[in-house]
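The structure that follows is given in the form of structure tokens.
One protein chain is absent from this view; the other protein chains keep their places.
Chain naming follows the written order as A, B and C, and within any one chain the residues start at number 1.
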Amino acid sequence: MASDSAQVSAAGAPRVIVAGATGFAGALAAHLLWRHPGFELVAVTGRSELGRRLDELYPRYRVPMRIERLQTERLQALDAAVVAYPHAAAAPTVGALRELGARVVDLSADFRLRSLSTYEHWYGQHPRPDLLEQAVYGLTELHREQIAGAAIVANPGCYPTASLLALAPLARAGLIADVVIDAKQGVSGAGLRAGSETTHLSMAAENILAYKVAAHRHTPEIEEQLDDLDPAHPGLKVQFQAHLVPLDQGELASCYVTPTREVGAQELTRLYRDAYAAEAFVEVVEAPPGTREVRETNFCRLFAAADGHTGKVLVFSAIDNLWKGTSSQAVQNLNVMFGLPETAGLA
Amino acid sequence: MASDSAQVSAAGAPRVIVAGATGFAGALAAHLLWRHPGFELVAVTGRSELGRRLDELYPRYRVPMRIERLQTERLQALDAAVVAYPHAAAAPTVGALRELGARVVDLSADFRLRSLSTYEHWYGQHPRPDLLEQAVYGLTELHREQIAGAAIVANPGCYPTASLLALAPLARAGLIADVVIDAKQGVSGAGLRAGSETTHLSMAAENILAYKVAAHRHTPEIEEQLDDLDPAHPGLKVQFQAHLVPLDQGELASCYVTPTREVGAQELTRLYRDAYAAEAFVEVVEAPPGTREVRETNFCRLFAAADGHTGKVLVFSAIDNLWKGTSSQAVQNLNVMFGLPETAGLA
Amino acid sequence: MASDSAQVSAAGAPRVIVAGATGFAGALAAHLLWRHPGFELVAVTGRSELGRRLDELYPRYRVPMRIERLQTERLQALDAAVVAYPHAAAAPTVGALRELGARVVDLSADFRLRSLSTYEHWYGQHPRPDLLEQAVYGLTELHREQIAGAAIVANPGCYPTASLLALAPLARAGLIADVVIDAKQGVSGAGLRAGSETTHLSMAAENILAYKVAAHRHTPEIEEQLDDLDPAHPGLKVQFQAHLVPLDQGELASCYVTPTREVGAQELTRLYRDAYAAEAFVEVVEAPPGTREVRETNFCRLFAAADGHTGKVLVFSAIDNLWKGTSSQAVQNLNVMFGLPETAGLA
Partner (left out) sequence: MASDSAQVSAAGAPRVIVAGATGFAGALAAHLLWRHPGFELVAVTGRSELGRRLDELYPRYRVPMRIERLQTERLQALDAAVVAYPHAAAAPTVGALRELGARVVDLSADFRLRSLSTYEHWYGQHPRPDLLEQAVYGLTELHREQIAGAAIVANPGCYPTASLLALAPLARAGLIADVVIDAKQGVSGAGLRAGSETTHLSMAAENILAYKVAAHRHTPEIEEQLDDLDPAHPGLKVQFQAHLVPLDQGELASCYVTPTREVGAQELTRLYRDAYAAEAFVEVVEAPPGTREVRETNFCRLFAAADGHTGKVLVFSAIDNLWKGTSSQAVQNLNVMFGLPETAGLA
């Protein structure tokens, strides 16, 4: 633990809260931070279930703290916060926490997009556009250095996480002429403990379902990042499609890339090995990865193949949508922000 | 089809509605009656989703009718109704439909119990106690003759259906000194399309859970019927326990009977074979039945065994909780009420 | 029933067997033919489980016949057969049944490909290339007229069935410049009752897995048919990718088409409506279809959308891989071959 860090409260681990701990993402963040050797979880807040213990709502997470209302005036010496609120509800809370001096990892979409007009197209008016300049896009492997110094980290969506880790090596090499991303996810992605028609086991079982066809909010987030990675080919239009499959946690993004030039198997292998050789949480593997292999971990497993028949490049990216896709990546970002080993609390 | 029946509208099949068709049970009843050769489904009603087509809510049931509000004054020449309302909400609707002259199969608990005080203990004040004397308990195999002439048939709960079919042969023979019923069911038993914390795939998956421990509403229904079957041993206290397991439709009741005297394998076999030889929908089998064997059917499969080690008698009863446990048994009852072959529309 | 058909045995329904009834596909074919009003199922054969009753192996299919060894010399007046053998094992049996005069629907790949060299690339030497000229590709909606008179019908694979029904309207209109097919399927596709590492619930649960990356046998079958549908653009290379998801029966093919020219929403709708207006088993729907909607039916549900952002055309095709993808399509083909209504036994 980086006890000499200036960012740490005197004589102790950084003090962190989880705001919005009653949903799946917040509860998991609380679980990870509760047992984290380098942070002190000082409160879990919510807008419902006040006074109930989190280990009553989520027994397996074993966090023996009570849900309280977020009252920023009562939080002292707060170093950090994870905010797990819905889109648009998050930004004002992030603002309030910033005023306390806390550094924030925000799980919503509120600070993910550079383009304010794109944000407002998908989510309506932005509650705190003034904060956007403090925010860094929190895909750790792509923006580690900026994250280290950021006041606000916009944790990526789970779909962009899987997709961008899959595509970054190709994008950086200027190799993507066209791309189709077919993503599949379990029902925990819906986020709400309360359940719904869609997440009802009786509806989800024995079902495979495409949703938000030709209209997915995650596309601009992916496109902005790909533009950054490959400035020579700006404006790539990404075909992204989400599907719901009958499992709890797990996400596979299957990416079909038409390359700008022929790419052979050897070059492909080298490209991916080099890109991620130093990464603790991205594993380039030699067979298509199943989501089960990464369940309840912060790992992303990638498999890339050149298809001699079509000339396309195929990349398969498996993550746990709640872990690397959401809450454990938030902890990975906190580790980076507070100078802790990146794997602390995540091994 | 009993076209000469006095109960049938002139020159046609009996006209039937399903009231409360937006829940799982009502929707399935509508599905079965829509394609039934002996009934004409004239309306499906609900208190929400008005104007939407039922095959939009439940595509696989393929009923192309719109949900309408129940307006009894607009229903003409109605012969029958299936009422799929929550407990206590059902009775007033049953009453209104009776005033139209319709014969009703009610899926709620409102007319299942003979004892008004027992009802009121579990469900609160009874909205229409005056109708109780018109009601017959609708476990078809036990009360076929009374059902044939009944104005109101109180369709049994799914747990009592599986349990009573398992225990009836022993009870009639005066053989039950004590009984433990351990029942397991899929999440469709919860009934609501809307979903809940409990039925969320993320909560239900990988879970086995006992619920309503030592306090289950279904016990008195089972006890009243066992008292009828074995008047010589009144007042048997039944230990009933429900469990939720991660599947959609299916229910297994495992019954552990301490017999009043030693029962051998041969006697047991004869007892069950004799009891159900003439039944179309109860099958006595030679190995423990899986719920999968009866999925989406009106069958109940029973397996009985004498345990030489303990002296107990074990009976396993498998049904589909939504079919024989609810909606297809309602259709079986309608068949009996209107003089149709009992298997009509259910094969 | 076409009782006056010359193809029918004197004075009765056509007599049919299922060869290979112990696997999932054969067992389902037996189930459908056993209760079919227009065929007489005279035998179910297998190479294992001899003497056991099929309803012991598959209780829910309720076929009370014993598995026997296939002895063609003992089969008399056989009109038809469904052969559910593995690839390469099927052709000799098809040949033997042809010598008896039976018309055969073969579920294997042995007669699906026009190109013998392509077959031999994927499956090894063809045991009976002499029979190829008798065979018709059995995607009913595309080849109904030839199927009616065919001696051998090569039932399509489940992946080509879903894919080709999705793509045929675009192909016929010459609109496919490039296509990615991302297909997802439940574990019943593996076919074997015996189970395996892959189909073990403990391995399949919570897993999403791409398999046979860049090397799928189903591609040539799809490409040959697309070439037929769009002779003006021969040699289209199809990017097909299969995935395993944790359910039993169900398949969704998500097709991403780069069109040869801009295609608008209206044109797309008209194209699909027109193509399938007369089809009993293909439904063009207005929202992405879930596989649950077609479970245990012969229906294929299609949803097509034009993506204004990318210019691509998206088509989603949902079937039950064991039904329309395999065994119920075999029955649909038998209906066509024997002059029965195409929906007979499948409603």
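Following the convention adopted for this analysis, contacts are C-beta pairs under 8 Å (C-beta built on N, C-alpha and C of every residue); 3 or more make two chains touch, one makes a residue touch a chain.
Note that the coordinates shown come from a computational prediction; the quantities given were computed from them, not determined experimentally.
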Legend entry - Contact with the hidden chain (one of C:Ala77, C:Leu201 or C:Ala215): C:Leu201
Legend entry - From B:Ser254, B:Asn298 or B:Gln329, residue that would touch the chain that is not displayed: B:Ser254
Legend entry - Of C:Pro127, C:Pro246, C:Pro289 or C:Gly325, the one touching the omitted chain in the full complex: C:Pro246
Legend entry - Among A:Gly138, A:Pro156, A:Pro169 or A:Gly290, residue touching the chain not depicted: A:Gly290
Legend entry - Contact partner of the left-out chain, one of B:Asp130, B:Glu206 or B:Glu262: B:Glu206
Inset, instruction - By the contact definition given up top, give the residues of chain C that touch the hidden chain. - result: 24, 186-188, 193-206, 246-249
Legend entry - Chain not shown, touching residues in chain B: 178, 180, 182, 184, 186, 203, 205-211, 213-214, 219, 237-239, 241, 243, 245-252, 254, 256, 258, 288-292, 295, 303, 305-312, 314, 316, 318
Legend entry - Chain not shown, touching residues in chain A: 59-60, 205-206, 289-290, 292-297
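Keep in mind that, in the parts below, only the chains that are shown with their structure count from here on.
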Inset, instruction - Can you figure out the chain closest to the middle, judged by Cα centres? - result: C
Legend entry - chain A and chain B: spacing of chain centres that average the CA atoms, whole Å: 47
Inset, instruction - Measure off the straight-line distance from the CA centroid of chain B to the CA centroid of chain C, and report it in whole Å. - result: 38
Legend entry - Length of the line joining the C-alpha centres of chain A and chain C, rounded to whole Å: 40
Legend entry - Per-residue multi-chain contacts in chain C, two or more chains: 289-290, 292, 295
